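Before I ask anything, let me first share the structure, which is written out below as structure tokens.
Of the protein chains in this complex, all but one are displayed in their positions.
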Amino acid sequence: MSTAPPQRHIGDVLLKLDGISLAFGGVKALDDVSFEVRSHEIRAIIGPNGAGKSSLLNVINGVYHPSQGAVTYKGTTYRQMRPHEAARRGIARTFQNIALFKGMTVLDNIMTGRTLKMHAGFLFQCLYFGKARSEELAHRRKVEHIIDFLQIEHIRKTPVGRLAYGLQKRVELARALAAEPELLLLDEPMAGMNLEEKEDMCRFILDANDEFGTTIVLIEHDMGVVMDLSDRVVVLDYGRKIGDGSPDEVRRNQAVIDAYLGVRH
Amino acid sequence: MGFFLEVVLGGLMAGVLYSLVALGFVLIFKASGVFNFAQGAMVLFAALTLVRLMEILKETFSPFLIALLLTIAVMIALAWVIERLVLRPLVNQPGISLFMATLGISYVLDGFGQAVWGSDVYALDVGIPKRPIVLFESMVPGGVLVPSEDLAAALIAGLLVLGLGVFFQRTRIGRALRAVADDHQAAQSVGIPLNTIWVIVWTVAGLVALVAGIVWGSKLGVQFSLGLVALKALPVLILGGFESIVGAVVGGLIIGVGEKVSEVYLGPAVGGGIENWFAYVLALLFLLVRPEGLFGERHIDRV
Partner (left out) sequence: MLYREAGQFKTTYGADQAVFPIRQDQLFIALWLAVGFVLVPLVSSEYLLRAILIPFLILALAALGLNLLVGYCGQLSLGTGGFMAVGAYAAYNLCVRIPALNPLVAFLLAGGVSTLVGIAFGIPSLRIKGYYLAVATLAAQFFLDWVFSRVAWFSNNTPSGSITAPPVTLFELTFDTPVKKYSLCLSILVLFAAVAKNLVRGRIGRAWMATRDMDVAAEIIGIRPMYAKLSAFAVSSFFIGVAGGLWAFVHLGSWEPLAFDVNRSFSILFMVIIGGLGSILGSFLGAAFITVLPLVLNQLPQWLGISISTAMISHLEAMIFGCLIVFFLIVEPLGLARLWRIGKEKLRLWPFPY
């Protein structure tokens, strides 16, 4: 698994983080982190546990508000953004501990991803008529497209709580993709998967990037995946950035080796 | 001035009674994260059992003592039954399910208590002096009249709070209880027996309910409306924080005083009855401004 990723049209800077610091009580989760993500690229964030990777994603989509620094997305700089605004601007994400709606079926979960694109008025909803009905069917069509893409047709009516972990992760990805995001944040999308599932997931991520042009930021521990998938890598340790560059550059970075990668014995 | 002091003192005394009930809630919440709606029903049940047993044992040499011991035994048995039949099967369910289960328990206790012991009003006399005492003669002309049973209640409550505080902070069981409240699984993994802990907690809460029942009962008589006290304890907990013993006391006092003062001074302007909802509206305001209460802890959700 070591072919170079195909050349993609990597565009301008889509997301820029400037001096982000985040503290919880006395604990500094992030300390002056700055980097950028370009359109259409796949950017990986790696680092030991507790390095602040998830917190970084939370800052990007507004779940946490940084105590210092600012985030610039598509030209607009902000520091305090509510998560639903982030969604509105085209940022979607998945979570390390799956954040699916356990009481609903797979289909309904993915349909919630389309919420922002549904506009039918309340009265139409009450009667399930006119715009409400046609919207519902149109979005169902889109969602089925994604279900095909991720090969989860056989479980579309199953309540999510009953699915195996690997399938739940796939449904979460489907929900994120359903929003047709420009920026997709993936928090350890392959955690707990076997080799076959990982290959499938990699393929899905690459396809999403290819077919939908989605820019992807992903947190991942499997170095093989990181090296193969990503265009550039950011390395965090104790909340600080200690490496930033192409996979090869980062692999040779001494600080990164000391903190995270280790040496071959 | 004297009148105002009297009203305030009256409010403080009522507040103490609320605090006693709220204490039971706090104990259970602190140790298991369950909001025990049945606490009020437990107060009534304990008081009813005691009063009726005292009557049955009228002829013996010390009806109160024997009845007290028997009632304590009953409350222990009750705690055991609740743990076995309700808490254990529901151990991993969300808090709301447990809350609703305690709602069910309160109905059962109410029905059972009244079915077995009857639903009349019973006077409870455990020897608490009832003569009013005059206080503050130096500050206020004529002094302020304070019912001595209220003073006794305050004293008992104070001792109880002190005892519970020591229990939680200093003893091994207290430490275990705090561990359980923090994280069930972690506590189990260091060998703390969850089920035993819960029986202990509910027993202690039951005993606190008994004390509250005795104090309330001797003041108001043991009757069905005692069970409604539970509903009043909710605002106390909102004010004080669900997990704080000190908060239960302070919250109870604030609500007690607030109720009495607003009833006496604002009541006539709006036709009275402020007491019915003052506590709740105050709690509502607190919820909007400081949801964790005066002494509670802020919860941070990890995503």
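Just so it is clear, A and B label the chains in written order, and each chain counts residues from 1 on its own.
Everything below uses one rule, namely that a contact is a pair of C-beta atoms (placed from the backbone, for glycine too) under 8 Å apart; a residue touches a chain by one contact, two chains touch by 3 or more.
Owing to the predicted nature of the structure, the values given are computational and were not obtained by experimental measurement.
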Visible chains that the absent chain touches, using the contact criterion stated earlier: A, B
Touching residue (missing chain; options B:L23, B:I105 or B:I245): B:I105
Selected from A:A23, A:M104 or A:L206 as touching the chain missing from the view: A:M104
Absent chain, residues of chain B that touch it: 35, 85-86, 89-90, 93, 95-97, 99-101, 103-112, 114-115, 119, 231, 234-235, 238, 242, 270-274, 276-277, 280-281, 283-284, 287-288, 291, 301, 303
Touching residues on chain A - with respect to the absent chain: 61, 63, 82-84, 86-88, 92-93, 95, 99-104, 108, 111-113, 115-116, 118, 120, 122, 125-128, 132-133, 135-137, 140-141, 144, 175-176, 179
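Going forward, only the chains that are shown with their structure count from here on.
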Separation of chain A from chain B, taking each centre as the mean of its C-alpha atoms, in whole Å: 49
